[in-house]
Structure formats: C-alpha cells, structure tokens
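Input: a single structure, listed below in structure tokens.
Every protein chain but one is kept in place in this view of the complex.
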Amino acid sequence: MPGRFNVKKRLGDRANILPKIPKETEVNSVEEILPEASIPAHEPEHDQKHEKEHNSKQKPHSPAWERVLLARHIERPRTLDFIQALCDEFVELHGDRRYGDDAALVGGLARFEGRTVMVLGHQKGRNTKENILRNFGMPRAEGYRKALRLMEHAAKFKLPLLTFIDTPGAYPGKESEERGMSLAIAENLLELCRLPVPVIALVTGEGGSGGALAIGVADRMLMLENSIYSVASPEASATILWRDASQAPAAAEAMKITAPDLHKFGIIDAVIPEPPGGGHTDRPSLMITVREFLLRHLAELEQDYIGRGVEGIRAMLDARYEKYRKIGHWAELSNSKDN
Amino acid sequence: MPGRFNVKKRLGDRANILPKIPKETEVNSVEEILPEASIPAHEPEHDQKHEKEHNSKQKPHSPAWERVLLARHIERPRTLDFIQALCDEFVELHGDRRYGDDAALVGGLARFEGRTVMVLGHQKGRNTKENILRNFGMPRAEGYRKALRLMEHAAKFKLPLLTFIDTPGAYPGKESEERGMSLAIAENLLELCRLPVPVIALVTGEGGSGGALAIGVADRMLMLENSIYSVASPEASATILWRDASQAPAAAEAMKITAPDLHKFGIIDAVIPEPPGGGHTDRPSLMITVREFLLRHLAELEQDYIGRGVEGIRAMLDARYEKYRKIGHWAELSNSKDN
Amino acid sequence: MKELFKRTAKPGEAEANATEQAKTEHNGPLPKFTWNQGSGAADAGSPPAKVSESKKPAKLAKIPDNLWTRCPACKELIYTKELENNKKVCQKCNHHFRLKARERINLLVDEGSFEEINSNLISADPLDFVSLTEPPYPQKMAEVRQKTGLNEAVITGFGQLQGLPLGLVVCDFSFQGGSMGGVFGEKLVRLVEEAIRRRCPVLTVSASGGARMHEGLFSLMQMAKTTAAINRLGEAGLPHISLLTDPCTGGVFASYASVADIIMAEPGAFIGFAGPRIIEQITKQKLPTGFNTAEFLLEHGMVDRVIPRKELASTLEILLRLYGVASAQIANQKEASYAR
Partner (left out) sequence: MKELFKRTAKPGEAEANATEQAKTEHNGPLPKFTWNQGSGAADAGSPPAKVSESKKPAKLAKIPDNLWTRCPACKELIYTKELENNKKVCQKCNHHFRLKARERINLLVDEGSFEEINSNLISADPLDFVSLTEPPYPQKMAEVRQKTGLNEAVITGFGQLQGLPLGLVVCDFSFQGGSMGGVFGEKLVRLVEEAIRRRCPVLTVSASGGARMHEGLFSLMQMAKTTAAINRLGEAGLPHISLLTDPCTGGVFASYASVADIIMAEPGAFIGFAGPRIIEQITKQKLPTGFNTAEFLLEHGMVDRVIPRKELASTLEILLRLYGVASAQIANQKEASYAR
C-alpha cells in the first residue's frame, strides 16, 4: 500500500551498510572521520558526560528527518526508473575501459523529448540482492571513471548531459583508496567544469557528499521536493559534530539538507514538487512533473546558449563558472594585514 | 671490454623471459599465438617432418641477426641514459593516476637544447635485479596509461614529445588482459594521431611490436643504426611462420627489421649512425650524434609548423596523417566487382 | 531487459506501465556472467574449444555431409538449415558459430542494400618475403584467394540497416586468420574516408589473429594508419561502433577496433591482447576458464555490451537513430564546437 511505509523495514535493509559507530567512541583524529568531513579534533571541552546529557534529552520533531526517510524510501523510483519513464530509447553503456564496470553508477545514450542525450545516475537496488549488486548505490572509482568516459562521449557528440543523483556517498572501501577514489571524483569535477554541453543534475533521493557532486556540477541543479543533499549523511554529521549517530535527526535539521532550504540558499535552481506522501505514491504524475522541469530547463539552456554556437558555449561555461564562483559566505575583518 | 660481448651471458639474462616454445609444439589455433601476429592456422601442408629437415640445415650468416644481438646488448644505453646525456634538467613523473606506476615505461619533463620537452621511453635494466624491477622493459597497461597522461600533459603545455623505444613488446601477462592492454595501446595510438605538438620517436634498441608503436606514432621516426623494429620478435616470428624458434636468425633476415631496410621502405625517416662495434662502445660520441639528429628534426618541425600557429599545427597533423596514410602496398585485380 | 529499450507504447501508457511493473521488472541484475556461457569448454586452462564451422563434422561421427552440424560447445547435432535460420547460433547452448564476412553482412543489412568497395585490392609483397617452408607470399595469397573466394581478409562497403546508411568493415577469419596487412589497412581507411564524405557512421566487425607477418613492419604500421582514420571519423562527428567477434587478438584488437565510441562483443567470443598459452608461458600461471571471453571483458569494463547475435540489428538501429539525431543537433549548432 502506498502512502505510509515501514521505517523498521527500511532501516533493516540498510542496517548492514551504514557505518556502525559506537556512541561512546572517542573521535579524536582525522583518520577516523568520514570522507568529506572535518571534525573539531583534539578539543577537550567536549567530554562524554556532556554528550550523555544530550542523549537522554527528548528528540524534537524534525521535518528534515521525515524528508530523509522519504529520500531513502525503498519504493522511491531509481535512476533506471526515471530513464525508462522519461526517455523514449535507451542504450546502457558499460565499463570504464580501464578496470571494471560499476553497477552502482549507470549511464548511456537516450532519447529525451526528441533529443539524443547522455544520462548518468547512481543506481540503488530495491531489495538485498539488488543492493549487493548495486553496492547500495555507492560507486567505486571505476564507476566515476565510467561516468567520466560517458561525459567525454557527450562532449564529443555534443549531447546534453542529464544526471540523476541518489547515493549515500562514494564507497569508502579499501579498493576505493587503492584505485584513487579522490582523484576519480576530482577529475569528474574538472570535466564537468569544462564540459561544452548543457548539464542538468537532478537529486532524486540522497545526495551524499562528494560522491553526489562528482556527477552534479551542472548548469541547472534541480531537486525533488523530498530529496536531500548534504556534505555528510545525517548519521555521519551527528557523529562528527556531536559524537552521537543517534542525533541524526537533529543533524538533518541543523545541516539544512532539504530541497527548500537549499533552494533558499541559491544552491539549487528549482525544487520539483512531489505528490502528497512522496514521489513513490504516484509515480506517473511524478514523472510528468519531472519531465516538464527537465524539458523547461534544457530548452532554456539550448535557447540561451547552444543556439549561439561557440560564443554561446563559452557563455554557458562562463555562467557555470560564475554560478559556483559565488557560492560561499564570508566576512571581512578590518585589521587587514595585506592588500 | 667493449667491442665483443658474451652472447651466452646475454641469453642467460633473458632466458627466463623469452617464451619457451617447444619446437615440436603444434601451433594450430589463434589462441596460441603471440600478440600482433597472425598465423597460417589449420594448414595441414606443414608437417613436422618438413620442419625437422629445416632444423638440421646449416644456418646461414645473418647480418640482421647481428643487429638483433647489438640491439639487445646488455650494455646498450637505456632510455634514462639517453635522457641524462641529452637533457639538461629532468623530473621523472610517476603513475597513471588510475591504478599503478610502471617502471618499464618512464617519462617526465626535461630540458632539451633550451626547450622544455616531454620525454617517454621504455626502460630495460642492466642486470637481473633491475630487469625484474623494469619487467625487462615490457610495460603493462598502466605503463601505457602513464604515457597517455604524459602525452596529454605535453599537449596542455605545448611541449614537444620525444620518445625512446626499447622493448621486447608489451607484457603479455594475465594482468595485462585484465586491465585492457589492447585498449591502452589503441588509445595511445589515437592520442598520438591527434597530439598537437611535434612528436619525434627514436628506436634505440628493440622496437617490439604494438608495445613499441604505442609510443611511436610520430612526425619523425628515427632509428639507431643497430636497433631493430619488428611486427613480432625474430623468435616469435620464426615460431609463427615456421614453428621453430631456433630459426630466429632467418626470421630476422626475412622480416626486414633493421634500420637500413626500414629506411629504404620509407617507414623510418632517418638512420642515426653508431660508433663501430655498436653505440655502447663509445657512448659520448653516440650521444653527440643523437643530439644532433634530434635537434635537427625538432628544429625543422618547429620551423615548418609550430611557428605558424593554429594553421601550422593543423598542417603538422595533416602531414602526420598522410605519412601513415600512405604506408602499405597493394595491387589491383582487373575483375573489380564494385566501383 | 531494462538496459536497452525502445518505447513502443505511447508516453502516457508507458508511465503507467512503469509504475505497475516497478516491482518486477525494474533494476534487474546485470547480465549474469557465466564463465562457460557460449563456449561450454570443459578443459580449464585452455581456450574455449572453437572449431571452425567450415570444417566438415564427418570426423566426429558419420553424419550426412551438410545436413547436420555438430555444435563444438554442447556437442549436440543441429539440423544445419535450422542453425542457419537461427543466425548460426546454437539453439541448445547459445554457442555463436563464427560467421564469414559475407554471412555477417547478409544477416545484418537490408537485403540488396550492400555496395562493396575496393574489392579488387590484393596484397603485394613489400618485403620480397623469403620463407623457409612456404611458397612465395604472392603465390600463397593466390592460393588463399582461390580457397576462400575472397580477395582479402576484410570486406568493406556501404549498406543500410532499416534504411539507415552504414559503412561496414568486416573481417573474415577464414582468410589467413583475418590478419591485417597493407590491403586490410588501405581498405579500412578508404572506407572511413568515404564514410566521412557521405557523413555516415561506421561499423567494424573484427575477427583477427593480428598482423599479417609476411608484410613485416608494414603490417604493424596499419595499426597506426587505421587508428588515424578512425580519429578523423571522430573529428567529423561520426560514430565508430566496434563489434568484436570470435576470435579477436593482437594488432586489430589493439588498434582501430578498440578506439570506438561503442564497443560490443559477441557472447563467448575469445578476445585478448595475447593468447592464453603465451600468457601461461610467460607467467607460469594457469588461467581460469573463461579468461579473455567477451563476458570477461564486460566484467573488466572493456566493452559496453555483450550482444547476442539476434539483438545486434535492433540495437544498432537504436544507436544509429540516436547518433543520427545527435548529428542533426550538431548540424544545427554549426560551428558550435568549443575549443577545449
């Protein structure tokens, strides 16, 4: 039955992959932290007594956390569902032509509203077997290198790039280090900064850290209403900030990871509304809305830039640069020692 | 002592890497052959009796084979020797940024006659320990991917590319297949076809098959007088053609693998003379000659093309295309069924 | 199969279907990699037993000459007509028999649409090759031409696939092991250059043991020559689709066949840089069964798809339409290429 869903079941499915960090563990060196995260290391003022007080407090109602649960909902459409619903033809392409093929990151040539496009996205499963195959949507380095290859393919044939973001994060395993996960992500960021085709990224579920961004540097950044996008998962954030993974709902709130928050911040260009109860409750109407949004933004980019040839592409890349150039906040001290 | 050298010693050093193909082995399917080679499979007319007759024949004197021995001479200068002797500064760069660093293929930034250049080359060792480290000068896929990275680096900074070829061939091991040796070589060929900088390749010792060509598609193709360049090693050629590795000297002759032969064919642009007895007998004078040749050809390319900007680079790439476009021979039957 | 689809229903219906089918059809696993798929060879360590289908099966059992064919993989007898009606794929075990170049072309392009070019080129003898055991190279080649009815190891030309124009470069392994010499390279390059003039995508179907030994370094240089042509095809914005078939090794696999926008391989095909005996001799290791098969390459990220023969035409058709639309997009953006 759509509408309500079983939280326990969902957590059960994920329980074996989320990092189990004992509450009382001291996090006191950078070697222990999650990727993408910084921690206030070696700060003695946070003692464990302090934390236990917090743990015992009543957890407040968190609208952000409800969105986290929806974003991770087991019945939420996956990337291949979006491709099937939105595209008229699709040929999945495999492999990085270097080392392997990663089922956690899929991509290929597709036809969208009459255009040939390149599509890319993280792919989660819908049951344990699928999730093992898809590594819970956590790509390895070869997944990002497949993505890089397909980006280059898009550039060669001047195909707009549509990406679907839905990952807890890049896989932080031993083989990821051996095969250079950081370099793979960084090279994708670089490629996206200069890719001479329109790029539209849509966060459909979980936008988890650098593993999401690696296919998410875009001219237009869209989010489904109940998707999230965060620098670290709420559980990891709570651990890093407060050494208590159970404070994930509070972290979800504090970290401002929902689509409306991020839209307000200007990081997201548009929030795509979902049917009441979440996108999975009425997939056909969700897909109609998504199609409208993607088409509108793509058509805008084509009109504003692509129709103008080389000059237009230069302008598109300049606009993409400025878009990211201006993200960030700072203040200025008056006692400047330089300039 | 220079001049004469100990053949047994040389063979001893190499004995554990050359494929040991029993003379009586039937080579009767493509799965059994060496890379780069075709064989006349399933041809019953070659029986073993036939071959034994040949084996018992006296082997004729072979000038080509003497060149093979000189090309493989243990004291022949290696790529790093050439770089050290020819360049004023050198910073070796490591790794393919994907999987590993291959000591059998070295490269880096160097200064040659006042210019900054990128140098690349196969690196053999001079004793067993070095040869194990250098894998006898047989690169793995990651070696060719390091080369690709450095080619791209050269393109980015508009650095002329100088390559030194000295390999029995790309390493035909299990891991080479797992990591896509064929694709790695092919991608290097592609990159060299379009690399917008002058490319000069010099065969210093053994030019072994696709593993040599992968850093040897060039505007100018030079060979040292006593180097060889072949589609398959003489031993492999003899096995493939006559199922008898001991006929390597005859194969060396028949395959026309010496610098003078290849120069006559127009595949090689210049033959660099060596001191009597081989380059290793008088390294300083060898290096002076090599420097002169490299400089002359580089200066020509700079004058003809690089000085003319975009148009010149286009012309250089067109000339490179035409250079390879015209290699090959054919006849025409009059009973054409088409055109 | 989710991996590749072409919409047949109307958009509205399709979306409704998507929801209904979500639980059963979506997110299916990748094509399962079975070591023995398509080969069935039991002899671990040696390559899947491939028997040229041109050989008469008479030695295996007393079978009427052409009526029945024994499958080299599952050893079953197949009614030859049936085998041919099934595009030479064993219906029992899915073994893909090798195809000759003309068979491949006939199975693929619209009937009567194929126009061969440069069929009259034959090899010269640039090395003046002296063999210890063989007749002179020109004479040898004349015999091979006689035996195979082909002039070279590759056929090139243009055809249509459901009306979509396509340049074709198709190897024939039965001609001197599909080896690449000067004629092979020249024919490929001429085809590609003509495809650029016609603005037409190119499909290469490769089956080759590598370089033609008898032409020495001229053969090796065909690797550069053919790759250079494919580079020009790409610069013209035209796609190169490469199909690797059994067997494909050496210089062909390490040149033009691997610089493709899409690389596909037939199930069970043996594809590698070197052969397993060489690898075992060098490394002193036994190779696992299934090593260097099409499925092995897919698992190692080297090919885009392993494509059953019966799906080839429909997949190519989708790809050609997608690239055709893309090409029109580029034409609309004339001069839109951005200097990177």
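Each chain gets a letter, A, B and C, in the order it is written, and its residues are counted from 1.
Everything below uses one rule, namely that a residue touches a chain if its C-beta (ideal position, glycine included) is under 8 Å from a C-beta of that chain, and two chains touch if they have at least 3 such contacts.
From a predicted model like this one, the values you see are computed outputs, not experimental measurements.
Undergrad: Out of A:Pro172, A:Pro260, A:Pro273 or A:Gly309, which residue would touch the omitted chain in the full complex?
TA: With A:Pro172, A:Pro260, A:Pro273 or A:Gly309 as choices, the missing chain is touched by A:Pro172.
Undergrad: With the missing chain put back, which residues of subunit A would touch it? List them for me.
TA: Interface residues of subunit A facing the absent chain: 17, 19-21, 29-42, 46, 50-51, 54, 170-174, 176-183, 185-187, 189-190, 192-194, 209-210, 213, 217, 229-232, 237, 240-242, 247, 250, 253-257, 262, 265, 267, 320-321, 324-325, 327-339.
Undergrad: Which parts of subunit B face the unshown chain closely enough to count as touching?
TA: 75, 77-78, 80-81, 84-85, 87-101, 103, 108-111, 114-116, 123-126, 129-130, 133-134, 142, 146, 153, 155-159, 194, 196, 283-284, 287-288, 306-307, 309-310, 312-314, 317
Simple rule for what comes next: only the chains that are shown with their structure count from here on.
Undergrad: Considering only mean CA positions as chain centres, point out the chain farthest from subunit C.
TA: Here the answer is chain A, farthest from subunit C.
Undergrad: What whole-number Å value describes the gap between the mean CA coordinates of subunit B and subunit C?
TA: Distance between chain centres, rounded to whole Å: 28 Å.
Undergrad: Report the inter-chain centroid distance for subunit A and subunit B in whole angstrom, where each centroid is the mean of the CA atoms.
TA: Here the centre of subunit B sits 47 Å away from the centre of subunit A.
Undergrad: At least two partner chains per residue is the criterion; list those residues in subunit C.
TA: 300-302
Undergrad: Return the residues of subunit A touching two or more other chains; collapse runs of consecutive numbers into ranges.
TA: 97-99
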